[in-house]
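All protein chains but one are shown at their positions in the complex.
The letters A, B and C name the chains in turn, as written, and every chain counts its residues from 1.
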Amino acid sequence: MQLRYFAWVRERIGQDSETVDLPGSITTVADLLDWLAARDEGYASAFADREIIRVALDQEHAEHDAPLAGVREAAFFPPMTGG
Amino acid sequence: MQLRYFAWVRERIGQDSETVDLPGSITTVADLLDWLAARDEGYASAFADREIIRVALDQEHAEHDAPLAGVREAAFFPPMTGG
Amino acid sequence: MTDTSTPSPADLAPVEVRIQSDDFDVAAEIEQLRRANPNIGAVVTFTGLCRDEGGRLAALELEHYPGMAEAEITRIARRACERWPLDGLTAIHRHGRIEPGGNIVLVVAASRHRRAAFEAAEFLMDYLKTRAPFWKKEHLKDGTSGNWVDARDSDTRDADRWKA
Partner (left out) sequence: MTDTSTPSPADLAPVEVRIQSDDFDVAAEIEQLRRANPNIGAVVTFTGLCRDEGGRLAALELEHYPGMAEAEITRIARRACERWPLDGLTAIHRHGRIEPGGNIVLVVAASRHRRAAFEAAEFLMDYLKTRAPFWKKEHLKDGTSGNWVDARDSDTRDADRWKA
């Protein structure tokens, strides 16, 4: 699965994208966030305030309980401030 | 007093302005409308549907019961359709 | 808006009102408000155009009450400036003969905040529709001089929305 990071999530993780092979136990967005946050301090800091993290699956907004089956690209970012 | 007419009020009366000397008995807008409507068929037709006629006294919107004391210019016209 | 403080006249946004037969230039009017204030975050414009009414209409003829037209729109614009935190408010209304596709009226509202700019522009248009002394007569393509356009009840309802 392709992962993409934006704004301060990207800065804290230190890269804007990566490709990962997910263990079979990771079935929802929340699972994926837990799995990533356990990786190192950068990820932990990016996802420390889990509530605030917004998610898009294949470029559409999704909730943290959304399933990952069939998803090619998941993106994580802070609340948007465009406009 | 200077009187001014606009749109179909002007067309029915046949002129866009005139100066009148009002009898002392004419003290409100409604009195003035009655007095004008009694003049001839044109005025009668202009002011037939009295309810719909809008009034401005010295270039500010006014109601039909407004007093005429001190007024220099009174204008009569249909509901506005600008914008 | 729930702003309870009444700003002093000196704090109020500059109001520009013009009644003219000449056309106007939306971009130039926006630019003028922007140049005057580097802290504007939002500019809303409304342009009212002459519709072709399904191809029937040759032109509209706009009659107005000189003097009162400018005074009344200025009164409405000042009220908008008291009600919303604006940085500038411009209203231009044309008179005379206007053909389909032509400009009739322009409102430009500038503010730090987008809600204020939207609401002030809509308020000004709603009141202008029902209170500014202009009247439209239709000239049709078949050569007849059509009717005076009737005022619409929906315009009165739109204006009544703003009564607090």
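In the analysis below, a contact is a pair of C-beta atoms (placed from the backbone, for glycine too) under 8 Å apart; a residue touches a chain by one contact, two chains touch by 3 or more.
Small disclaimer: the values here were computed from a predicted structure and weren't measured.
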Task: Chains still shown that are in contact with the chain withheld from the display - done: A, C
TODO: Check each of C:A13, C:M125 or C:A151 against the chain that is not shown and name the one that touches it.
DONE: C:M125
Task: Among C:R18, C:R79, C:R97 or C:R112, the residue in touch with the chain that has been omitted - done: C:R112
Task: Residue numbers in chain C that touch the chain omitted from display - done: 25-27, 30, 34, 38-49, 51-54, 100-101, 112, 114-115, 117-118, 121-122, 125, 158
Open item on the list: Which parts of chain A face the unshown chain closely enough to count as touching?
Closed with: 4, 6-8, 10, 56, 59-61, 75, 77-83
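The definition used in the following text is that only the chains that are shown with their structure count from here on.
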TODO: Starting from the Cα centroid of chain C, hunt down the chain whose centroid lies farthest away.
DONE: A
Open item on the list: Based only on mean CA positions, could you tell me how far chain A sits from chain C in angstrom?
Closed with: 48
TODO: List the centre-to-centre spacing of chain B and chain C in whole Å, with centres computed as mean CA coordinates.
DONE: 26
TODO: For chain B, write out the residues touching at least two other chains, lowest number first.
DONE: none
